[in-house]
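Here is the structure we will look at, set down as structure tokens.
Every protein chain but one is kept in place in this view of the complex.
Labels run A, B, C and D following the written order; every chain starts at residue 1.
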Amino acid sequence: MSLIKDLFTNWSVWRRPGYFESFDYSWGMVIDLDRCTGCEACVVACTAENNLPIVGEKRFSENREIKWIRIERYWSGEYPNAKLSFIPMLCQHCDQAPCEIACPVSATYHNQDGLNTQIYNRCIGTRTCAVYCPYEVRFFNWFSYTWDAPLEQQLNPDVTVREKGVMEKCTFCIQRIREAKDHAKDDGRRRLREGDIQPACAQACPTKAIVFGDRNDPDSQVAQMASDARGYTVLKELNTSPSIVYLRRVDQEHV
Amino acid sequence: MSVSVREALGAFKPAAIAVGIALAAYIAGWVAYEVFFPGTAPVQPIEFSHVIHAGDYQIDCQYCHIYAARSTTAGVPAVEKCMGCHKVIATDKPEIQKLTDYWNSRQAIPWIKVHDLADFVYFPHKRHVQAEVACQTCHGEVQTMARIERVAPLSMKWCVGCHEEREVENGRDCWTCHK
Amino acid sequence: MSANIIGVYQYADDLLDAAGRLKASGFDEIELMSPIPLHGVEKVLGPKKSVLRRFALFGAIVGGVGGFLMAALSAIVFILPTSGRPIVPWPPFLIITFETTILLGTLATLIGFFFSANLPAWKDRPYLPAFSDNRFGVHVGCDEDAAEKVEKIMLDAGAEKVERVKT
Amino acid sequence: MARKKNPGSKLSRREFLALVGTGTSVMAGAGFLTAKFSRRPVEQLIPYVVPPEDYIPGVAAYYNTVCNLCPAGCGITVRIREGRAKKIEGNPAHPVSQGGTCALGQSGLQVLYNPDRLQTPVTRRGERGTGDFHTVGWNSALTTVASHLDKLRLANRGAGVGLLTGDIRGHLDDLLIQFLGLMGSGRYLQYAFTNPTNLYSANAASFDTAQLPYYDIANSDFLLSFGADFLGMWVSPVSYSRAYGDFRQGRREGEDKGPRRQRGQLVQIEPRMSLTGANADIWVPAVPGTEGALALGIAHIIAGGAGRFAAALAEFDPPRVAEISGVEASTIERLARSFGDAKAPLAIGGGGAAAGTNGVPNLVAINLLNHLAGNIGREGGVVFNPKPAFGRTGMQRHGSYLDLLAFVEEIADVDDGVLIIAGTNPLYDFPGDERLVRALQRIPLVVGLSSFMDETMQYADIVLPVNSYLEGWGDDAPEPGVGMRVASISQPVVAPLYDTMDVGDVFIRLAQRMDRDMQRAMPWPDFHAYLRNAWRRMYDKRRDKLDYVDFDAFWTAVLEAGVWGETRRASQRNEFHAQVDYEPPVHAGNDVDYPWYFQPFVSQGFFDGRGANLPWQQELPDPMTSIVYGSWIELNPRTANELGVDEGDILEVSSPAGSLRAPVWITQGIRPDTVAMPIGQGHTSFGRYATGRGANPLSILSAQVDSRTGAFAWGATRVNLTPTGERIRFVKTGGWSRTLDRQILGPRSGETQEGGDHG
Partner (left out) sequence: MSERGQPSYQEVNDAVLPTMTTFTWRYWTALSISVTVMIFGFFAPWWYQLFVGVGAAGMSRAAYWGTYLGNFIFWIGLSHSGTLLSAVLHITQSDWRKSIYRSAEAMTLFSLITAAFYVMVHLGRLWFVHWTVPIPNVMGLWPNFRSPLMFDVMAITTYLTASSIFIYMGSVPDFATVRDNATGLRRKIYAIMCFGWRGTDREWHRLGWAYTFFAVLVIPLAVSVHSIVSWDFALSIVPGLHHTIFAPYFVCGAIFSGTAGIVTVMYFLRKYFHFERYITEKHFNNLGKLLLLLSLIWSYINMLELFTGWFSGSSFEIEALRFKLFGFYAPLFWEMIAFCAFLPLVLFSEKIRTNFRLMLWISIAINIGMFTERFLIVATTQPRKFLPDAFSFYMPSLVEIAITIGSFAVFTTLFLVFVKVFPSMSMYEVKETLNLPTRKGART
């Protein structure tokens, strides 16, 4: 009953979109494409951190690979003026994520940290979220994957190994965020500080092209870099409000 | 001539009774298993009694479960820890002799996990101990249990209910407990 | 009440005729049985009112309100924001509301039907198998002493045969 | 329950009761069993018998050590949980990696946990090369080797023992020299075809220091790279990638950043677009091997006919250089102007430019550019490293291709020669040259020290399994450094998984099984003790300068940090005294029968092939093509047209030395007269993930060498291509590689997104 009362007294609140602006943190990334060299260290780092399976050649050839972060490559021009551009593509943690609405069992939703979550054990595998995702960064466990012994000893105990039929995707290394919060609490801090957290990709990046931080904090590096003139978000016309801002690669034709 | 359902239903009586008996037998078998082999209180390799240790001698939980305040796991005491006392105490008891055998053969005791959370659950003992949640809240009155028994359902609703009651920060966020 | 008399007719207009006469003779417990729905029964036996529509309406309203509340409350009971949409957005929840309206409306109508049609027949009721085929029948429940009168009226109206059934 | 009488049934009462009884018990049993099997399997809690010190389950520990997967020597931090290595990160305190890692470095865990690791010593049973081995104990394996060595030594024929290793630096190197010295042998060679032998040689010729200088890319503002894929796997990829980031966009906020300067510009000169070429502002496809001419052409314009080299440069006017290199004269002039105008220009050479028969002259010509720019020893230029804290420089250690061949053949010629091979796989790296295999076959005893049964180990008589770099002790003085003296320690981060030993331990144990003199000369219980001892000597030398209570404190601090360094810089040198001349490249095969230049390239994931057994690397899309699990041959669309082939068509690639088959990948990033192929696949024996996958381009190379150093010239072969009519579908991640005008790479420059938004 109190719930019904609550519903009516707070009717306008429940009806107000855009609640995420009041979230504790709003984790975001800035990826400087002028620094990114496409070396793919981030890809392996992510694989190692998040227990991504080794799917094998056959399944890879069927497009069943699982790479939470991948490097997309786009050519422009013809030989000899050909140009190749790289762009790391990972879950954009959209504030208005098309995927979240799709899940019938709320396995994916937006949490207090402004993260687009994926709760593996809740997933029933309708794959709707992946269809709705314009960035193609959600991956499905078409099979239960195994590791040749003793490779399984490397698996990160902080991350669940997903079974067949489960959707997965970049979590911004939630296990690291959780650990950092835990340490902050141990130190008696309420809030995390800039630099407490680095996702595996950002940490591995040899050129430091990936910067991670809290977009809610105006002094943070991400917040400042996001306002760079080169900043843009991919597929902005879809109005998904991604948490990842890319800094355009500088085209310097006249050297 | 007359018509109704009852007469027809009567024809199915033997079938219904047979199905009923079968179902009852099935349920009885199920219940019997739960009664004779309770999953909540399995038989341990050594009849370790918390009544003696935690109850009678009032040994603090964290004296043996040493990691509880520091780590996600509370930690089962190493065999060395047990032997710390039982080299001298109660060495004549058969259960202690079992312990001594493990110690002498340098083997770990294969305790059976009673409070077994699913692999996708992240449960830090540390946070709960530091928040001064009594061990008994989740583990029951351990000091009165001769054999450890799972009292709490350890279901999600139960966890979240407590989080709610205590107004835990982000206590309802899935990623607080799932990994 | 102790006598149950059934009259069997080959023609529908005979049946209605018989029913009219029985009604006129003061018998209230008259049931007509036919292989198809008969029109014009109300003219003979008086108008029928059924509670069916109330069941349907009630079911639909309960379904509608309940459906919306189910959607809204289950969203509030465990708030999981999605896609920047409201927690209780009405357009999608109206779809749920619509579906539950129909669902409960249908189920209530079904219950209403059983309720108002006196089905299922738990107790034995007078009947002849020919009524599902090509014969029409009338059943009158009356006192033992009125039985002969009833049989007479039935036969007068052109009954093929008249039977007394035990229940 | 049971009815007394069942009217419709013909069952007797007894039968009926029996039936009911059976049915009931069967159902009850079924219920019992369902309950049993529907319950989650019991999990056990296994405590330690005696818990290790400082161990908390559920809490991660971090250990610093050194990556050993390429010669760069990056410092890494390994995350350990419950005694198992979980993740490798760059060590932020280490000046080489500065917290970053490369893709290959991340995969180091799969070296440790590789399912195909050798777990026990094995000895050969069948013919050499057949892979027929059986396991033996350490004791018998070591005794066999030790007795053999002992016999030779006592007969004063110890010189017949040779040691062939990969890139070994630091005190292990000293230990091996000592061991061989005690044997009375000087036969010790380090070989890997990726060793920058020509670069050492060219630097020796140009500046009199045979070392790899530190190219200060971060502080340069115009970088002219001749074939050096420094963002790929060239010399020290992590360090240079880090520098590249700063070169482009300055230091990150929050770090100590210098004055914000102009974005650095990168020009990459190479026939096939490498990862660095893809990131360059201008990619200049020059004819393979003519980079030197191009450098001289640029120097010609910069020098403007004046100075010491005027005469030598006179003939390299743009039109002539354009003719040689296939680069337009206007481009050359533009590059020269930009190079000359830049505040801190820098030229580096490597990769294909150094892999021709004229590698050294090419690199000398490139050094000349640096000299003309006056950037030697300056910030943003070529910075020379001080002498390493210990060990020898690469020039002293490395042997060239010809050296290796001579080395092995000499041992084969000795009676009872023994060859010990550790950490190198020349049979994979080698060109299609039968001489090495023939020589190996003649050596009576070949001992291999390896973690994997690779191609070379197939020819060994005894293979001793060694620790992976995450299980053993070691130290390292990275080369190139970062302009100052750096030393790092690698320590075991996990207990050895199998019955394996450090390379150093193997030699100490061998000595202990030999005669008294050897035992006395190598008295340490294990390599760890040796290492600690060596560092104690280092500490004793500097005791006054160092701020530690005693050696133990120093040692603990170094282990904790993983790195120790001194900010000592080398003296600046700006003399350039080499003869400048251009030597045209010589390619094996004439241009009629073999119309295409063949450029194998070191691939990002596999380095020289050693990464091919790591499943993460096999599943890592190639940065340029996104292909995984295979090799390919890169063709310009024009070439493909000419041959009438399409993507995935399999070509027969034949050179004077052999032939192989590879599928076609059509790319805009290669010259029409050149074809390229990645190195790394085509292993015949390297574990389940690598064996029999793709083709090895090195196997069809002619045995061309640099005319001065004898280094293997792997970019100096020509090939012919014949379509086979077969076809495969590439396994890759990428779909289409054009943006179709979609706003993916951002609005065009000069436009902000708000302006370009059409949604």
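We take it that a residue touches a chain if its C-beta (ideal position, glycine included) is under 8 Å from a C-beta of that chain, and two chains touch if they have at least 3 such contacts.
Just so you know, these numbers come straight off a predicted model, no measurement behind them.
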Omitted chain's touching partners, listed by label: A, B, C, D
Touch with the omitted chain, as defined above, among C:Ala3, C:Leu32 or C:Val140: C:Leu32
Subunit A residues that touch the omitted chain in the full complex: 59, 62-65, 72-74, 89, 98, 101-106, 109, 122-128, 130-132, 134-136, 139-144, 163-167, 234-235, 238
Subunit C, residues in touch with the chain not shown (by the definition above): 10-14, 31-38, 41, 45, 48, 50, 52-53, 56, 60, 70-71, 74-75, 77-78, 80, 82, 85, 89, 92-93, 95-96, 98-100, 102-103, 105-107, 109-110, 112-114, 116-122, 125, 127, 129-134, 139, 158
Touch residues of subunit B, complete complex, unshown partner: 3-5, 7-9, 11-12, 153, 155-158, 160-161
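As a working rule, only the chains that are shown with their structure count from here on.
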Between A-B and B-C, the pair with more C-beta contacts: A-B
Subunit A-subunit B separation of Cα centroids, rounded to whole Å: 37
Touching two or more other chains - residue numbers and ranges from subunit A: 109
For subunit C, residues that touch 2 or more chains besides their own: 78, 80
Touching residues (chain side subunit B, partner subunit D) in the complex: 14, 17-18, 21-23, 25-34, 37, 39, 42, 67, 70-73, 75-80, 102-103, 106-113, 116
Touch list for subunit A against partner subunit D, complex: 32-35, 37-41, 43-45, 47-49, 54-55, 57, 60-61, 65, 67, 70-80, 82-87, 148-151, 153-157, 195, 200, 203-209, 211, 221, 224-225, 229-239, 246, 248-253, 255
Touch list for subunit A against partner subunit B, complex: 24, 109, 111-112, 115, 117, 119-122, 158-161, 171, 174-175, 178, 182, 185
